[in-house]
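Handing you this structure, nothing more for now.
Note that one protein chain is taken out, while the other chains of the complex remain in position.
Labels run A and B following the written order; every chain starts at residue 1.
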Amino acid sequence: MAKITLDNLAHSYLPKPESEDDFALKELNHDWQDGEAYALLGSSGCGKSTLLNIISGLLRPSHGRVLFDGQDVTDAPTAERNIAQVFQFPVVYDTMTVRANLAFPLKNRGMPADEIARRVQKVGAMIGMEAELDRKARGLTADAKQKISLGRGMVREDVNALLFDEPLTVIDPHMKWELRTQLKKLHHDFGHTMIYVTHDQTEALTFADKVVVMYDGRVVQIGTPQELFERPAHTFVGYFIGSPGMNVFDADIEGNAARINNVRVPLPAVYPFGSGHMQIGVRPEFVRLAEGGEGVPARVLRIEDVGRHKIVRLDAAGQEVNATLPEGAPVPAGADRIVFDPAGINVYENAWRIAPEGRREAA
Amino acid sequence: MTDTTAAPGAASIPGDVTAERNRATTARRFRPNGSAIVMGLYLLFLMLPIYWLLNMSLKTNAEILGTFSLWPRDVTFENYVTILTDASWYMGYVNSLIYVVLNTVISLAVALPAAYAFSRYSFVGDKHLFFWLLTNRMAPPAVFALPFFQLYSSVGLFDTHIAVALAHCLFNVPLAVWILEGFMRGVPKEIDETAYIDGYSFGRFFVRIFMPLISSGIGVAAFFCFMFSWVELLLSRTLTSVDAKPIAATMTRTVGAAGIDWGVLAAAGVLTIIPGALVIYFVRNYIAKGFALGRV
């Protein structure tokens, strides 16, 4: 088990990258703490698989270094890094039995037979496949195969990290929950460093201690699920996490207030004047409906009842706005204004969140 | 004031990225590569005999027989001119192309519905029928040469293009059915059902929706039909004498009173390679997938 450090890491698939756009992964410095469970979250093509493959050594970064516990492994082949990886589609050796599949990585490392047998038995129990150990892997269901892939990683007890590349994509929904719970338990019991790539926010938020959000080849925010929810560092994070995502308005910032469509909106603190494109972001949970008086004029388009709460879709001067109301809370009949809870407002300049004056926060 | 530049990953690209990459690729290029050597040797083995044929086709007979040279000393196109100006020569190519195209069209036209039936429905005797079809692919042309000759003579089709095209259907239709069935199996049945629910008739569905879905399969089947019809000689020679004589049979003409006309023989050989090479060029991006016959 190890701490993984990414030092000035960047990667381009082009032989001679010229502009920043040529980089699939833009420059990045980060420490993955030993024993934590991380989720790497982002939409398809944002560079998360590239990052994962660089860590596992399947891809050599075009720039920067990868360190395991302070030791440079940038040029070390996958085998030397001692990591395990589970892929999107289950990889099993079809012609082998489940037992032989699980023993394969140990056999290749020349481990004595009795030790192999002991560990295979243990892992077989862990993934709940003891009964099928002597079956051919061919013809098993997708989730059974994925469990074997996982088992092949777990069987090496000393791995530096366990990497998951969207491992539950091909698994039935009801099995997803079970496998994810199992993964959490494994993490809890064995304390491996785990990095879990996914584009599913529910998966990321329920699995990880820390979520790393990526967008367009760049890490935009690293934080706990709560941080991502309350203080999205980038409008993408606000939009990507939460359902529905954060409402973003173009605004003029005037100290402790913002102006949207010529309506004054109070801010929780005093913000510096920015020269870039200024916006404010408000999660639907912090939008309230009102009738007349203060607030931004808006028209109710429709109301969706999704069980635990209601989503109200509104139109504010041509822009769609979402508000969520707790179940049971009535929608005011003549609602024509929206009011924001100041505590739930974040201010953005050129899509990046800016901190209010006189306060220091971690990004 | 604002902290946009300090945002993660926003740092500019370091200047030495390009230089470092260059060094890496240079080092890689000069490392001896086992695979490249194997492929080089194998391709050389494939190309040498063809090169030799090309080499000979550009020489005069005197040079072919007189001196041994690895490349033509004075290049001559005389041999090609002989072929391309003599109707009895170049009509051989025309004849071959006519029956090959005819055969490809007939084979696909009958194989498409049959393959659909085999891939979608089960009916009395389907498995036996399928195997019986395949056995025809295993029938040695030598067995059929004489009966074909008699059959087509008796119905007045001897020495026509259609006779050769029909004869080649013997092995091309089963192959086409087999290939197409493989590709069709890969198309989910729900697509058919959706189309029928949407009110498509079978014919319209088949042509408008289904055929585009398996277009690569049709291409592959056409490629194989073309290939096996083009390269076959025994049947096409047996079933023709003058009017539909294929180029491959015409080539035996080069044996004259003064011995074999090597230059013209070589030139004719080179010209028979060209249609195949053209077909390959057009399907080059589908070859790998196509050779799997939809069965990987």
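Heads up, the rule we're going with is that contacts are C-beta pairs under 8 Å (C-beta built on N, C-alpha and C of every residue); 3 or more make two chains touch, one makes a residue touch a chain.
In the analysis below, contacts and distances are computed from a predicted model.
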item	value
Protein name as given in UniProt for the chain not displayed, "sn-glycerol-3-phosphate transport system permease protein UgpA", "Glutaconate CoA-transferase", "Amino acid ABC transporter" or "TolB-like translocation protein signal peptide"	"sn-glycerol-3-phosphate transport system permease protein UgpA"
Touch with the omitted chain, as defined above, among A:Thr5, A:Ser62 or A:Ser149	A:Ser149
Candidates B:Arg73, B:Lys189 or B:Arg204 - the one touching the absent chain	B:Lys189
Touch list for subunit A against the chain that is not drawn	53, 56-58, 77-79, 83-85, 87-89, 91, 93-96, 104-105, 108-109, 138-139, 149, 152-153
Residue ranges of subunit B at the interface with the undisplayed chain	34-35, 38-39, 42-43, 45-50, 52-53, 56, 64-65, 68, 70, 106, 109-111, 113-114, 116-124, 126, 129, 131, 133-148, 150-151, 166-167, 169-170, 173-174, 177, 185, 189, 227, 230-234, 238, 247-249, 251, 262, 265-266, 269, 272-273, 275-277, 279-281, 284-285, 287-293, 295-296
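One rule holds in what follows: only the chains that are shown with their structure count from here on.
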item	value
Interchain centroid distance [CA atoms averaged], subunit A/subunit B, Å	49
